[in-house]
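Missing here: one protein chain of the complex. Every other protein chain is in place.
Here is chain A:
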């Protein structure tokens, strides 16, 4: 009975966002509010010999200046994020080495990356706070700087954190089949190195925290631009030692997260502490310079990979040893690294597989999962290999793909691996050969190949590149929903998953509305507030629709059943003989004899007028926590057509096509928007974005003049097609879609560029493909 699910319902969020009436953290202004600014390290690796804050403290308008020693006994240091630790069966299976490596709130005896917070100034306004920051004198004693993970892992390398003994923070290995014998049977092998650089998620809204403490009732109110308000609440409670229920964390309108806002940062703990200390609201809004330095980065993997295959293109085995350059701290256990290992084979049957992952610490900003979280890196490796195999065998790359696809009749497909949530990694359904066929039909693959030959004779270099992905989405552990009808008859759905652009208010109201037979306008969705439900997780890892969507569906269904039971009492009709539609409940046989949702809600109240059937709790509300049995596997194909200017090395994207399967599409417009946005970020990774440090660990790409993000002018409109294999792993049949668009573009575009330059046999082993780099490759190839 889906009337609204599957429809292009207009986004409820858009009116306020488009009229400038949204409220972001920076929009929150409170009486007597102070503002904070932060002194950050200008050294990548140095001892702190002395910090002189005397001048800053005396500066007019300054309320407080705190350094690490001021927090001792007041704010505990971070522990590692338990939310990311491995389930015990996965730990037993892969027996990883993971050293504890939590971040300090403020650097104390040493700094380990440029941008690390050292001191916080609280002043009457941000201008004065920044003036005072400039007055703090830090005496540094420089230490040797590590920016190359290969150097950092050497035995003789200086150790960044003495307690870890070396800079290899984590190590794990995953094995499937028999790699040695498979390599012996191979006709060919290819050995290569493939790199995905360090990038920054760059949400339009930077981080920001406002905290206000109300002493009368010990209530701490925190607004934070976060993806995970419950996690922020939990760590404030733990580290500042407060009763958890006295803390309310709200994520108001949040201008993007993409992963970098999916864990807790020092500022989210210390700013609330300072608000309590001074009994004054304190605001800290990260500026873009701080954002580039101190909001966690991502990707940064180097894979040394070897593939064994037969002359007909069948891949027999793949072995990979990769490094993840994690920067100075890792609080996320194996998150991205294990994702890369689990997803590297993608939709290909590779029976023998061996991958070793090492997370290495360097003097750079710490890493975090970012849209795709380990999959773009893995896909870049796998899909570049497919093209290299095709080159070696002199066949079209899509023939190699087709040869190795997992077939629809093999579904559900056991990968012989554990997933990160500790369950067996089994792909539930899908038809990959058909997906590729759809994508190639949209671009007119055969026709393009003809055109390509003709254009080459005219000196025009165009190429086509394909890439594919599977993605475990909708990870647990849970997400809850409270669905209730208030005394005015309006339906409310509260969820713990906190949105930052995903359209929760729209899509979740569609799900709820369909259960009650009303319009989505009669449902209000609230999220991003820890006072709504006791437990919540957050929005990341393409999990919103799967987890919160399912919770809303189940809670709505149960409340509907309860309302039918109450209506049955009111109308003296058996619930099975009742119909619920357009806010009314009536006997199927006699629609004119109805009660409204409002009347039922009033009858659900406890007391003498209650019509709640005996044995049923009073109240017009149902809470449900959805616990996914495992992740659901989305999949997709990206096809890029590009033109290369051979003289300048500039790449133009002529066409971009995506076919994807995210299970049931709740709202096509929202899904298309997610894919379009993801592709934009993926194009950034393919052609523009790279965080660069110099040999002293100084961030070279600290502003938007240096760190290039594609704009609307650089991003083509993506042509899309859908496959809709409903997931059996949740009641609404959805799979996650938030990250998918960002996963393939580095691979599809690199493949397309190589395809365009086929006459020169250019190999692209790293991104971004800047015009300078591509032109150098072209020149080198021409010289040979």
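Just so it is clear, a residue touches a chain if its C-beta (ideal position, glycine included) is under 8 Å from a C-beta of that chain, and two chains touch if they have at least 3 such contacts; residues count from 1.
Everything below uses one rule, namely that contacts and distances are computed from a predicted model.
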Listed names "PLDc_N domain-containing protein", "L-arabinose transporter permease protein", "Class I ribonucleotide reductase maintenance protein YfaE" or "FAD-binding PCMH-type domain-containing protein", with the criterion being the UniProt name of the chain not displayed: "FAD-binding PCMH-type domain-containing protein"
Given A:18, A:134 or A:574, the one touching the chain that is not displayed: A:134
Which of A:217, A:576, A:647 or A:784 contacts the chain that the document leaves out: A:647
Sites on chain A contacted by the missing partner chain, in the whole complex: 126-127, 130-131, 134, 287-289, 647-648, 650, 688, 690, 692, 700-701, 703, 705-706, 708, 710-711, 713-714, 770-772, 775-776
